[in-house]
Every structure is written in structure tokens, then in C-alpha cells.
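The structure appears right after this line, and notes come after that.
Of the protein chains in this complex, one is absent; all others appear in place.
Naming follows writing order (A and B), and every chain is counted from residue 1.
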Amino acid sequence: MLAFLLRRLLLAVLVTLTVLTVSFALTRLSGDLAIAIAGPQATQLDIEIIRKAYGLDRPVIVQFFDWVWSAARGDLGRSYLYHEPVANLIRARLPVTMTLGLTGLLIALSTAIPIGIFAAMREGTVIDRAVMMVAVIGQAMPSFWLGLVLIITFGLQLGWLPISGVDSWDGYVLPGIVLAFSAIPALMRLTRSGMVDALASDYIRTARAKGLSRWSIVMKHALRNAAMPVVAVAAVQLGFMLSGSIVIESVFALHGVGYLGWESISKNDFPVVQAVVLFLAVIYILLTLLSDLLNAFLDPRLRTT
Amino acid sequence: MSIRKIAASIGAVIVLGVLLMAIFAPLLVPHDPFAQDLNLRLVPPSFMEGGRSDHFLGTDQLGRDYFSRLIYGSRISMLIGLATVITSGLIGVTLGMLGGFIGGRVDMVVMFIITCRLSIPLILVALAVVSLIGSSLTVVVMTLGLLLWERFAVVTRTTVMQVRTLDYVAAAWAAGCSRTHILLREVLPNIVHHLVVVATLEMAIAILLEAALSFLGLGVPPPLPSWGLMISEAKDYMFFSPWVIMVPGVSLFVLVLGINFLGDGLRDMLGATRDA
Partner (left out) sequence: MSALLEVSGLRVRFNEKAEAVRGVSITVNKGETHCLVGESGCGKSVSALAVMGLLAKGGIRTADALSFAGQDLRGLTEGQMSRLRGDKMAMIFQEPMTSLNPAYTIGSQMAEVLVRHRGGSKRAALDRAAALLGRVGITAPGLRLGQFPHQLSGGLRQRVMIAMALMCDPDLLIADEPTTALDVTVQAQILRLLMELQAELGLAILLITHDLGIVARMAHRVSVMYAGKVVESASAEALFAAPTHPYTRGLLDCVPIPGKIARGAPLGSIPGTVPRISLGFQGCGFRDRCGHADASCAQDVPAQSFAEGHDYACRLPAGWATERAA
């Protein structure tokens, strides 16, 4: 168990380092950063000044290690646009993105798991097929378009929910639903196939032979085993949802981390772009780590060996 | 006929239809999709109140014929979908074969690369790349191709590992065939059905991603009629003319649904898996 943990940690560190390199290399793609920052109207002199001011005149390798070293100490640089430490910008916007992500995950799990169980208990019937078909249909919905349609329907025509911003809790409902949509099909299929396998297993036959109630057989004995991969995948899905929240944040005008990333990309604010990419990657890496740990914790076969 | 077979047939019809639409777009369009007519802005579709018979799906905010733009937009979606699948397929299958067939250290490296790729926030990085290099159709295709290979890699790796241990591969080894021969002649043909299914899934994802990038303003540049861009340009008018986002949105949805139905049908037919 300890060896497994150490191996996982080492992997996480290596992946983080690679992502660091990639996100640094990314911003050097355009060639001369100084020209991009200075904008189209800048003179040669402006560009030179900017180059000096941002330390872009140093060799790339020096800039890289300087950045990695700073990032390792938690200093992600300063925004060109806001003239503020990037870490502060991210910290200020994190609650919105996290609330959105968790709302989405909650909606996704509370929809996908019951439906998955329901379909599994009617495996092979028309109901089962129809439910799975709905999953495919949901998957085909472009999330930004779904967001707009929900805004028109529930925000404008029915007037039930706010159409942008998160001044109160209900501002998270529509974006949460849209975000959940992307995760529901995968979680639903996983729940269903896990339950189908579990319900056909020998230990369920034993549970029935013991005369347990149907509720106990399905909810205690089968679900407990089917839920293990679902919980693990849910953690990973949360990672995808957070990094995918950029689209939804822009549709609903939520000023979260994704929105910050989008804004800084369109305004050539490279330190922020670098930092947001790194930040989302690290969150994802931590979530996969968490997922492995959850799996090991939930599965007694892994926990006790 | 079962519900799944019906769905698969519907999917095939949709995909074929959109493909034909893309190929014969210049012959099908009633108007020049780029021609603006500022006197005829936001005309509703002909079947709605205030519609005009010469603009079947109405016009956009610049008075361009929506139906014509929709037809030309199918070219972008199909092109993005196919080109991305080819690029990402080449990368993913190569990596997956290396990892699955050689194994050992090489496999560890392949797994590491896949893990790194999964950690990178997809949309953000795609946006950044397009923004830095400059938006064009080629850049979008290349970016998506370079980012969307991981499912190909995972499925190839897993299936190659399964096939590698089968008797006919062992027989080929015993017969003294070369590694390359075994990989290309014995292994590849036996995993190709899995790859076809992955390809449909990736195509759907690529089309949705292009639309999302274009929607965010960092995908296909205007005035190209990408469906995502059409939604983006129309969203300021959607409160008064909801159909401006419904037309391209429903088209995207139907195309992606068709591809997914087709993929599911192929999976059932070929006995392949699409889950990584």
C-alpha cells in the first residue's frame, strides 16, 4: 500500500513537471512574446522596453527555470493586465469555479447513479435500451448551445432562474445542469454495467439465499461493489468538468478560473495563461490521485494488502 | 428490428446526408453564403411568421442567407471531424502499438505520455494555441489532432496487448516473421474494428470542440460559417430571434447524434468496445 502510494506520488510529480514545461512552451509558440504583449501599435522602442521589463531578453532556458523555481514556491508571476500576482487572481475566482464544479458533480451523480441502477435492474428490456439511448442523445448536445437554450427557456421565457452571474445560489443551477450533462452519460454507463455485473454475481445469489430483502440486496450488496469504480471515476470527471467549465463560465458570464483563462488568452496575458493551465492541470492530477486513493480505500482487497 | 439497429441506421443516414451536403455544397446553396444584405437582416425562416420564401431558414444579423451558411458550415464540421480523426488516429495508434506491442519501459513511457496529455486542460490549451499561432482552419485541425489522440492510444494499447498473446500471433513468431510484419499484418487487422469505433467517437468530440472553440471566438475565423461561430455571432440576438441559435445548434446536435448512433451501431456489429 505504501509502495503504491509512493509510486503514485512520484508519478504525480513527474506529470506536474511535464505540464509545467508544456505550459511554458505553449506561451513561447508565438515567437516573440514582447511583440504580442506590446500590441499592434507599438514602436520598436516600446517592444524593447517591454522585453527588458518582463525579463524576456534573457535566454529562454533561464526564463524557464526562473518560472519553475517561482512556481514551486507558489509565485505564479504577475498579470500583465491586472498588475497583480496571478495567484491572487486565481484565488479570487476559485470559489466560483469550485462551486460550479461541485454543483455539476452533485447533479451528475444524483442523476446518473439512480438511472444507472434502474437500467441495470431492467437489463436487456426496452426500458434499459431507451435509457441508454437517452445517454447517447445527451452526449451529442453541444454544452454551450444547451446553456443558451436553457437560458432562453428557463431564464427568459419562464423566468425561473437567473440567466447570468452568481449573485445568489440559484445562479449556479443552470450552469450546474449544463456541466453535469457532460459527465452524466459516462457515470450512468459505469453505474449500469457495474450493477449488471454485480447483480449477476455469486455473492448476490448468496444474499438472496440468505433471504435478504430486495432493497438490501440491491442497495447494500450490489451497489457497494458497483459504486467503487463510479466514485473513482467521479473524481476524475470533476477534473474534466473544472477544465471544461471555461465554456460554461463564458456562456453564463461567471467570473471563475476558466473565464480568467479565456480572458487572459484573448488579451495576451501570458503569465495568467501559463498559471491557469498549470493550476487546472495540478487540480486534475490531484483528483486522479484522490481517485486512486478512494479506490484503494473503498476496495477492501486493496486496502488490506 | 431492434431499437439499436434503428438508431444505427438513422445515424448512418444522417452522417451520409451531411457528408453529401458538404461535398456538393456549392451546388446546393440557393445564395452566396458570404453575401451580405443589410436590408434583410434577421429574417425568420420561411415557415415562421414574417419569413420570406427565398430565405428558407431566414438570414443572419448581416443579412446572409442562413440556409446557405448552414450548408457551407457542414463542410467545416466534416473537415474538422475527418482531419482530426486522421491526425489523432496516426499519433494515438502509433503510440498505442509501441506501448502495447513492445511493452516494458516503452510501455511505461507511453502510459506516462497519455497521463500527461490527460492532465492538460484540453479546451484552455487549444484556445491558447489557436490564439498564439493565429486562428485558421488548419491551425484548429492541427491543434485538435495533436490533442485528441489519447483514446486511440489507450484502446490500441489495450487491444494490442490482448491480441499479442493470441495463438495466431504466436504462430507468426514461430514462423520467423519480423516484428513489423507481425504488427502490420497480424495485429493491426485484428484491432481495426475497435479503432473504427473510437474514430466515430473522436470525430464527434472534435466537431463539438471546434464548435466550442469557434463559439469562444478562438476557432475558425469569421466570415467562415462554422456552426459554432454561427451560434456565437447569433447569441446577442437570441432573445428576440431564438431560431438564430436553434438552427446551427440543432444541426450540430443532429450531426453529432448521428455519428454517435453510427458508432454504437458499429460497436454492436463489430463486437468492439469504445470505452477506453
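Everything that follows uses one rule, which is that a residue touches a chain if its C-beta (ideal position, glycine included) is under 8 Å from a C-beta of that chain, and two chains touch if they have at least 3 such contacts.
All of these numbers come straight from a predicted model, not from anything done at the bench.
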Omitted chain - touching chains that are shown: A
Of A:Val149, A:Ala207, A:Ile283 or A:Ala296, the residue in touch with the unshown chain: A:Ala207
Absent chain, residues of chain A that touch it: 201-203, 205-214, 216, 221, 224-225, 228, 298-301, 304
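What we mean here is this: only the chains that are shown with their structure count from here on.
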Rounded Å distance between chain A and chain B, as computed from the means of their C-alpha atoms: 21
Touching residues (chain side chain B, partner chain A) in the complex: 2-4, 7, 112, 115-116, 118-125, 127-129, 131-133, 204, 208, 211-212, 215-218, 228, 231, 235, 238-239, 242, 245-246, 249, 252-254, 256-257, 259-261, 264, 275
Chain B-touching residues of chain A, taken from the complex the two chains share: 11, 14-16, 18-19, 22-23, 26-27, 29-30, 36, 126, 129-130, 133, 136-137, 139-145, 148-149, 152, 156, 189, 243-244, 246-247, 250, 258, 261-262, 265-266, 268, 273, 276-277, 280-281, 284-285, 288
